[in-house]
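With one protein chain withheld, the remaining protein chains of the complex are depicted in position.
Labels run A and B following the written order; every chain starts at residue 1.
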Amino acid sequence: MLWLLRKSDRQVSALCGDLSLNFMELIQHQKGFKVSRKLSVSATISLSLLTATAAVANEITITSWGGTYQDGQRVTYFEPFTAKTGTKVVEETYSGELAKIKAQVDSGDVTWDVVDVDSNMIATGCDEGLFETLDYSRILDRSKFIDGAATDCAVGTIVVTTVTAYDKTVFAEGPKTVNDFFDLQKFPGKRGLWKRPYVNLEWALIADGVAIGDVYKQLSTPEGVDRAFAKLDTIKDQLVWWEAGAQPAQLLADKEVAITSAWSGRIQTAISKENKPFAVVWDAQALDFNFWAIPRGAKKLDDSYAFIAFASDASVMSKQSLVSAYGPTNKDALALIAPDVVETLPTAESHMTNPLVYDAKFWGQNGEELTKRFNNWLAK
Amino acid sequence: MTEAFVSLRGVSKSYDGLVRVVEQLDLDIRQKEFLTLLGPSGSGKTTILTMLAGFETPSSGEIYMSGKPISHVPPHGRNIGVVFQNYALFPHLTVAQNVGFPLEVRGVAQSEREKRVRDMLEMVGLSQHVARYPAQLSGGQQQRVALARALVFHPDLVLMDEPLGALDNALRKRMQIEIKALQRRLGVTVVFVTHDQGEALVMSDRVAVFDKGRIQQIAPPQEIYARPSNAFVAEFIGETSWFLGEVSAIEGEECVVDTPAGKIRARAASPLQQGALVRVAVRPEDINLVGPDTPATVRGVLEDTTYLGDHLMLTLRTAIGTAVSVKAPKPGQSNPLRVGEEFGLSWEAHHAVAFAEER
Partner (left out) sequence: MATPAPFLSARGKLVLLALPMLLFMLLFFFIPVGSLLVRAVQDPELGAIAPNLQRELRAWDGQGTPPDSVVLALRDDLAAAQKDRRAAIVAKRAAEADPKLRPAIMDAAKASLADPQLSVQAVLNLDPVWRDAACWTRLRDVFAPFTDRYLLSALDLKRDRDTQEIVKVAPDQAIFLATLQRTLGVSLAVTLICLLLAYPLAYVVVRQGPVMQALMLTFVMLPFWTSILVRSAAWLVLLQTHGVVNETLMSLSIISEPLKLVYSRSGTILAMVHIQLPFTFLPIYSVMKSVPDSYVRAAQSLGAKPFYAFRRIYLPQTLPGVAAGCLLTFILCLGYYITPALLGGPADQLLSYYVAYYLNQEVNWSMASAVALMLLVVTLVIYTIYARFVPVLRQVEG
């Protein structure tokens, strides 16, 4: 009989394991979230009891993407902000799961005061009412930001771009344009691309002769989409697909690919910190932003605004570029950065000859359909 | 003398290369006999069984079956039936499938197999339970299935490893008789391993008493009991009282032993020298209790009486402290035995056996 018990025990754990993997996300976001919050509340209480003498110091919770990126933000923004205002910053980390923000907003129990979000999240989340509409009089005049950085729901904090990069030891005379990325004759070898439709379809159209300004107009038509996939077809058997931002530099270093798309900051880090023989092609770089946003219903609006205003200040922002090679969104910041550093940033004048301004709104509306088609195309 | 059916010649077994579990063993097993290997645990008897079955090979020496060496024949090639201590009935097979297994392996046709299984199960009284699984049977029933399975394929030899150990006393007694009857009826050779001397005496044609990897004595049960060849056998089989002393005179087969309790006449188990240190063994049922004034071999004070239904077991203590067990008939109402009373103890000289003791 023991055997039966053991067996049924195994069956239950099997089922639970399955559900935990498949549905844990839902459970976490809907229910478990409150639990963890209560835990953190009780932890906060016990901590504040311990430091009762510190009285009722303000604190805000800022959530970002973790890793070296958040390490840089700590030095550039969080610690100076606390030093200046006395408001403590409690850090949290996530991986861009909008569901986590939605769970807070829907339940009215918002614990994140400021969140670092990407443009796709803004495109979806702004329309879904997940973020506060910003009052720019409490931050900085909108005209101080470069185009596209100041949106209704979020303020750009950095310019991130998707570029192509290659290994200089493979090509003495490297590719210069996005067209070259698609040219297997001139630049033979494997190519890395992000395993998402974003930017890939745009570049395919540009390489196929579409003017950069017309890319999204084309992509909105079935013919344009067909044309983009047809162009990708020409290099499909040479493609290696990456998933995580750290992979492209690794792929290049391991000689898995000769050229790859990549987020510019990652490649710059590999070049400057690890002395990798990589080079960046800035042609048709896809300009995009990371933003600060306030989840709708956040309780400490004054502090949240104070932080975003602080982080948007030109002199504060200019220091970010020393930590990682992302461009500042405040127009005045660029002038405060050393010229040799500017050269590594996407926003350097010489790199901005023909950027592709990434249209997150387009992807918010067409993302599902194009993602399905893209994955279908991948599987074939 | 009949030709030995199975012979072990100079067989030794060591698992670690240091300690020999079986030591230079010579043993003949006769056709159709019921041979019991009796001994305390660790005496090597089970190891011999596993070597006979083929699960282990001798470290040295050879086993012959019908004159052919079989040490390197695998178990499945030996045609030997084994009844395991825990029966080892296949839990996922029914009673009929269990019993049919050796026939199935031998490629016996379905109809023939069913008939033989039915006959065999009838013989062990389990015809009703063919479709049951082992877990649904009682311990005794499982025992019978194991027996049927080991016999159904007409093995040349059947090995039984303490098969009755898990049964209660009454059932064990009944199974002893049933197994013995079955063995006679089928005329099969059986090697039976047990540490229960009663079982060995009841069932066997011959008993081999083992200790420390060696045979101490091999003989029919009566002889083992009546004429143990050494002190170990005397001690191990039946109950024995011991007197330590020195040989003062030798008269043919008999000798006179000086013990602190008095002079004792005894039969010598082996040739003895005058002055040899010996131990004298006497069985409780051979001792007569006499009154304190009657002449007797030794004297003792009654210390304890144990009521055993049909008789009494008395414990007496001699003046120098030796405990002596005496089997006594149930006393009449008129002369009850009182603890603390003194008695004389006497026996016939040929019932006492003297064993040489190392000095």
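Here is the rule we use: a contact is a pair of C-beta atoms (placed from the backbone, for glycine too) under 8 Å apart; a residue touches a chain by one contact, two chains touch by 3 or more.
Keep in mind that what you see is a predicted model, and the values were worked out from it rather than measured.
Residue A:E256 is the one among A:E256, A:D313 or A:D332 that touches the chain missing from this view. From the options A:G129, A:P188, A:G213 or A:P277, the residue with contact to the unseen chain in the full assembly is A:G129. Considering the complete assembly, chain A touches the hidden chain via residues 1-4, 6-7, 10-11, 13-23, 25-27, 29-32, 96-99, 102, 120, 124-131, 133, 153, 195, 239-241, 243-244, 247, 250, 254-256, 296, 365, 367-369, 371-373, 375-380. The omitted chain makes contact with chain B at the following residues, 53-55, 74-76, 78-82, 84, 86, 88, 90-92, 101-102, 105-106, 133, 135-136, 149-150, 153, 159.
Keep this in mind: only the chains that are shown with their structure count from here on.
One inter-chain figure worth recording: chain A and chain B are separated by 85 Å, centre to centre, where each centre is the mean of the chain's CA atoms.
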